[in-house]
Every structure is written in structure tokens, then in C-alpha cells.
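Yeah, one chain of the complex is gone here, protein chain that is, but the others are all in their spots.
Our next item is chain A:
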Amino acid sequence: MEDSHVERFSASTPKPRIGIDGGDDNKNWRRRVNGVEVSVPIVCGSIAFFRGKKAKEYRTHNWTVYVRGATNEDLGAVIRKVIFHLHPSFKSPTRVVDSPPFTLSECGWGEFKIDITIFFHADACERKLELSHLLKLNPEIYSGPQSPNVPVVTESYNEIVFPDPFECFLSRVINHPAVHVSKLPEGLNLPPPGDAGDESYYKMKKGDTKDHPLSHWFSKFSEADELFRLTATRQKVQADIAELKRQLVMVDAQPEQF
């Protein structure tokens, strides 16, 4: 039975696709692969340095906000552009970063919530994704005057999930280091990778963050600890459940006498 279904061909694509599959281009271009999940682990964060002697009243910290791959791989394969919405007190607070690495540096004094909008390449997804990051300039616990050499780093790990991805997208990113692909169904024949569906992909420079100047402040996120704790807790809870069930049976069986 035909699992994947056919998408409508949108009239807004500017130029016709050159035949990649040899078959009906329009149909295959937008076919989704059901049951597969493409996920991109990212870290969204900020690093803020106190300016020390150079600090003025309204320019006390140099900070950088960014969206990077969790293992510092190049996100440009998936993300087309990122818009950072800064506090309105900044000049042109809507900052567009249209090539990786998706970072933005600024100078200021205030902490505020930065809304981040991520746009993807056309073959990945047409919808944008919204997240937000609270910019922190000052350490949580006061431990003396801030040193200009030790920044305040706030990072949070997340994953961008593409359920039932398009065939063309899947084939393009399946071996990309920034991307995780869940187990593929048996006998799946992916077409050879096409282009990303928009011109901008080719104009992008390579943009991983492995050699980024701030890279040694980046945290490494590992699921091991959390996973261990979760499985251990689950075991404990399961044991408690078993015990309670046993007791329930006993109470039921007990005749009422005293």
C-alpha cells in the first residue's frame, strides 16, 4: 500500500526543477517519508563579557547570542537564516543573520528576552520556528566584581525535529554530521540528493562553530547523566508499583475481623 502521499505542487516556486528522478518531477519532489524523523541537535545560548575598565554606563557588557549545532557542526545545511529580535532600545532591533555561524554580537547593559526565529531551506520546511533565550549578563550568585576575562555563559540544549521529512531533504542531509536521522524503513530508495530548493544555499559559506573564537566557552551536552538518572528512577518507581500491587491484593484477600 502506498505509504507516502503526494503533496500539491505549489505555484509559487520560481523556476521549474530540472528532472532529478527522471519520473514525474513534481510528485517526487515533495514526497514525504513517513515514520522517519530528522532531528538537529542545537544549542541556543549567550556569552557575555564584562567590559571592565572600558565599561560605560550603557555599554557595560559585550555579549554574543547564537544558535549553534550541539556538536558545533555547520547548521547551514538545514537553516537558511535566523532572526534575533532584540530589545526595542537597540537600533534596528530585528537582526537577520542569513549565513552560518548564526551568531550576533552586541554591546549593552540590560538583560532581556531575545526572541529567535529560525527559517529553514525550502526543501526542509516552509514554516518558521520560534524560540526565545533570556540574555544573562550578570552571574546568578554574586561572587565579587566581574572579571572581564570570565564571561557569563547561558546555554540550553534543544532539538529541531522534522517529522516525516521530504525525500529530497532526507537524501540531502542523511549523512550530514549536524543531523540525526532515525532508523529508516527497510527497502527505502532515496533519490539522489537534489538542491536545497532555494538559491541562498549555494551562496552560504561553510559555517561550523568548531573554530569559533568563543568555542572554548561552549558547554558539552551529554544525555548520559540524565538518561541514567531517569532509567534508575523508573526502575525504582516500577518496583514501588509492584509492591503496592502486592499489598492491594493482600488487603483484598484479608477478611474483615479484628
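Criterion: contacts are C-beta pairs under 8 Å (C-beta built on N, C-alpha and C of every residue); 3 or more make two chains touch, one makes a residue touch a chain; residues count from 1.
Note that contacts and distances are computed from a predicted model.
K.L.:
Using the UniProt record as the reference, specify the protein name of the hidden chain from among "Proteasome subunit beta", "DNA replication complex GINS protein PSF1", "Protein BUD31 homolog 2" or "Myb-like domain-containing protein".
P.N.:
Per the UniProt record, the undisplayed chain of the complex is "Myb-like domain-containing protein".
K.L.:
Based on the whole complex, identify which of A:131, A:153, A:174 or A:188 touches the chain you can't see.
P.N.:
Only one listed residue reaches the unshown chain, and that is A:131.
K.L.:
For the full complex, which residue in A:39, A:71 or A:99 touches the chain that was left out?
P.N.:
That would be A:39, which touches the missing chain.
K.L.:
One chain isn't shown here. Among A:96, A:134, A:161 or A:190, which residue touches it?
P.N.:
A:161
K.L.:
What does the interface between chain A and the hidden chain look like in terms of residue numbers?
P.N.:
Its contact residues with the unshown chain are 5, 7-8, 10, 12, 30, 32, 34, 37, 39, 41, 119-120, 122, 124-131, 157-164, 182, 221-223, 225-227, 229-231, 233-234, 236-238, 240-241, 243-245, 247-248, 251-252, 254, 256, 258.
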